[in-house]
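Of the protein chains in this complex, one is absent; all others appear in place.
A and B label the chains in the order they appear, each numbered from 1.
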Amino acid sequence: MPRPIPVPDAISKPFWDACNERRLIVQVCTMCDRKQFPPEAECRECGWQFHLEWLETSGRGTIVGFSITYDSRIMAWQEEQPFNNAVVALEEDPEINFFSNLPGVPVGDVPVGATVEVDFIAVSDDQLIPEWKVVE
Amino acid sequence: MARAIHWERNEDPVGIWEHRGKVVLAGAGHSKNTDRRWDGVSMDRTLGAYVVEAARAAMDDAGISPEDVDGIVTSAGGQPAHMSLGSQWGPLRPFFDAPYDSEDGLTYVTAEWIQKQMNLPNVQYMNSHGETVWNLIGLAAQVVGDGRCEVCLVPYPNGNIEGRYHQNPSLEARGGAQWSNPWGWGLSGQGFVFDQYARKYGTNHERMAPFVVQEHANGLLWPYSYYAQHEPGPFTTEDYLNGRWIARDLSIFDCDRPVQAGACYIVTTAERAKDMKQQPVYILDHTESAFTPRSLVQTLDDTESWTDIQAKRSYAGSGLRPEDIDVFAPYDGFAVFTQYFLEAFGWRGVKRGEAHDFCADDITLKGPNPINSGGGNMGTGRMRTVFITDPMEQLQGRAGDRQVDIKAEVAVTIGVLPSNAAALAFSTSPD
Partner (left out) sequence: MAILLSFDIDGTLELGDPPGGVTIDMVRKAIDLGFIVGSCSDRPLSSQRRMWASLDIEPDFVASKHQLGLVRAQFDDADAYYHMGDRDTDESAAKENDFGFWWHTEAELEPWLELVNSD
């Protein structure tokens, strides 16, 4: 199924490039010791850009809740309805979230609280995006 | 004449509002019809025409003439971030003869357009940046209190045109969409927060039914309600439970129905209102809040924390306590919003996780806890104006069949989103 493909910009390009290397990275402000995702031009805490670096994550997280989309406004997704929309909290900083459709998990059978591991799927010939799979 | 002013009361501690009780709501008016959408043909049913009709009704209600109006504060598109609802009429479709030769008057309505169409000769202040109706009334109250104008026309348009709006055909996810659209994330945000709420407090979607059913019943008693005009039969628990899912746990009957209607209020000073026709409703306070999630998504923790901040700010600004509020009108643009606002404000002592129990009890108009006595958006359509008009009329004792049996001297109304809200406190007395 064709799905919307992320178009990297100046700020997000390192993230998407890392995905293509199967690495999940987030910003970190070394002054505030604060992780940030999605990436921004500045640290939202201190307002400085100079202390922002990229940090590779554990790639592990927990499912903290979900929804099931039955009537999406995103037309590319309408063929897939209904589909899972889970939210994953990053293991080392649960305030950092990622989305997942949990490929292979039947619609509605989302194991909230389960540990998940990042996987990467191709959305085009030259772009991988993070997806997540439940760790048995 | 519109210019950026710092008017919001969104930094703690806000303190008691400096104009508390000195600014009032003195009149309200609505377009006679509330339509599902503009048909693209009837020039007497455009959004602009409906706003003008509502403005005239509001002026009649207050007993003022066009010469009395010296300010117009409006919300051009009726939405947050100064958007108009849905797609634009142009440029794919041709515009019409003046005054409908641009979007202005069709999908949004500016103060300048209104002033010109209504030929208001003495307008000195105009501002079209009111966003949704709570922010709009707050802005108007502030500019009147600050003396920028004295008799302020405050129109609120909310329009809808043909087609399914917000449909996104793009296969490219740019900007903020790069973080959500590849996973089909959208209204799932509301479903997700509800999922977290239901898990945390041991409740479920079916338990929303008493609230939504009661809102529909209340809305049928408001003459401008879309449902009163077009689907006047009762909405039942069976109806609610058979609603099509949009994003679980959000069904089509948790989503407000876009409509085409205009409303208008008269905001003026307490002093000036003495010469006007209606018993004034004193504005005790306005406060605002806006939040951004820590990461990708608004969580239940965010929702509770943000609404708590807004509620505390509102109480600090008005000097009210939860037990002072008689009439309470928390927004329901998605029905689930109401429970977050209700629990934050603690109306009738409701604590976190107790909203569904509260609504399972007696929330009828003639009972002790008539929440959203106007019917909210679920009972009236997406006009939002019932959140101003109903508290106002309840306090004035002119809500007709909707008049609550409880004492109605103080009202609080809150909307639009937990992430972007404004609260207003009204009273029958300036003190």
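The rule is short, and it goes like this: a residue touches a chain if its C-beta (ideal position, glycine included) is under 8 Å from a C-beta of that chain, and two chains touch if they have at least 3 such contacts.
Only a predicted model underlies this, so the values are computations on that prediction, with no experimental measurement involved.
Can you work out which residue in B:Glu172, B:Glu231, B:Glu271 or B:Glu323 touches the chain that's missing from view?
B:Glu231
Which residue from B:His6, B:Arg244, B:Arg321 or B:Lys407 sits in contact with the chain not drawn here?
Of all options in B:His6, B:Arg244, B:Arg321 or B:Lys407, contact with the hidden chain holds for B:Arg244.
So which bits of chain A touch the chain we can't see?
So the residues of chain A touching the missing chain come out as 70-71, 78, 81.
Under the stated touch rule, tell me which residues of chain B contact the chain that is not displayed.
Touching the missing chain: residues 36-37, 39, 162, 164, 230-231, 233-236, 238-240, 242-245, 252-253.
The criterion applied here is as follows: only the chains that are shown with their structure count from here on.
Can you give the whole-Å distance between the Cα centres of chain A and chain B?
Taking the average C-alpha coordinate of chain A and of chain B, the gap between them is 34 Å.
Taking the complex as given, what residues does chain B use to touch chain A?
Spelled out, the residues of chain B in touch with chain A are 166-196, 199, 244-250, 292, 294-297, 299-300.
So in the complex, which bits of chain A are touching chain B?
So the residues of chain A in touch with chain B come to 2-9, 12, 37-38, 44, 64-77, 80, 82-83, 85, 87, 95-101, 108, 112, 123, 129.
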